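Every protein chain but one is kept in place in this view of the complex.
On to chain A.
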Amino acid sequence: MSYQVNEKGYYGVFGGAYIPEMLYPNVKELREKYLEYIQDPKFQEEYLQLLKDYVGRPSPLYLAERLSAKYGAKIYLKREDLNHTGAHKINNTVGQILLAERLGKKRIIAETGAGQHGVATATVCALKGLECIVYMGAVDIERQAPNVARMKMMGATVIPATSGSQTLKDATNEALRDWINNPTDTHYIIGSVVGPHPYPDMVARFQSIISEETKWQLLEKTGTSSPDYVLACVGGGSNAMGMFYHFLDDEHAKLIAIEAAGKGVNTGESAATTLLGKEGVLHGSRSIVMQTEDGQVVEPYSISAGLDYPGIGPQHAHLHTSKRALYVSITDDEAMQAGLELAKLEGIIPAIESSHALAYLSKMEFKGDETVVVCLSGRGDKDLSTYMTYFGL
């Protein structure tokens, strides 16, 4: 079975490009050129050089010994939190900015929820001297002031999305509307494996560096490049897709994607898309979407701003329905405890998104010698005030 996109832009029944005609020329241009550009040796050379010297890759694969002792398995953390700007998001923005340059685009737009992707986009725009406009929900701008300041310091313009619920979903709508109104000079850097084809495939390819490195790092450390379990959190799903990518055809590796249950999947305040959603179209692709019976998209909830998205990427929808990966969910409380536990056991403060993946370890049963890789997608600096409020620190 193929887990990759077909020539029509679909993963099984999911994917496609459900976009109004105004976006068609831009998306078509991207679709026709992205593979050629990405596969060009000069592009690869520049991309890998930047990942090495600017981002700080390869990110370490760290055997967390005290965590391993607690859960009775060999647990490795893929340290995306050590990347420049503090998360995996920059792997994608570095790739897309090089693509934008080759497409001759002068103006970059992006959406952001918690601000991590916005910061990663502002960063590469500063690096390349390109104009940067970031759409961010007005509510999120209030909640994530330090990231707004970071973007501004690097020269980006942050525009509040005041439509709808004023969060990530609406910031994405506003970015797409901007692209409609600026049809020729602008490239839209989407931050996750969502959007019309070819975005889900393109972003997955840029994030696949995570699993590419993990494989050789595992081989070096354990003598085999095939782990028993691979864990990653899923909002839209970009770190998970990058973490799963090179393991998709390795059926030995069990892939587990962890969604945010929020206050509990039955509380009405949750972001567990595969459990609560159904097939639908959002932001240009057919996938699984949280929505009302009438097809109105509902606002999800999670304590983690990076996971409260009402959809998942179409490739995830395919991995879920084909059962190649297991989709589970973790509540706010479970994630917060797991974040605190990692800080105490390993001296690493994880992003609350990544804490969701860590929290699932306590739900697994190990025999003692299994190899587990957890994607530590980001660091917890941005979440300090949430940790402080939650634990009364």
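As a convention for this text, contacts are C-beta pairs under 8 Å (C-beta built on N, C-alpha and C of every residue); 3 or more make two chains touch, one makes a residue touch a chain; residues count from 1.
Just so it is clear, contacts and distances are computed from a predicted model.
Taken from the listed names "histidine kinase", "Xanthine dehydrogenase, molybdenum binding subunit apoprotein", "ABC transporter permease" or "Tryptophan synthase alpha chain", the protein name that UniProt assigns to the chain not shown is "Tryptophan synthase alpha chain". Across A:Thr121, A:Asn147, A:Thr167 or A:Gln291, the residue that sits in touch with the chain not pictured is A:Gln291. Remark: the omitted chain is touched by one listed residue; of A:Thr93, A:Asn173 or A:Asn239 this is A:Asn173.
Contact between chain A and the absent chain runs through residues 8, 16-22, 24-25, 163-164, 169-170, 173, 176-177, 180-181, 183-184, 278-284, 289, 291, 293-297.
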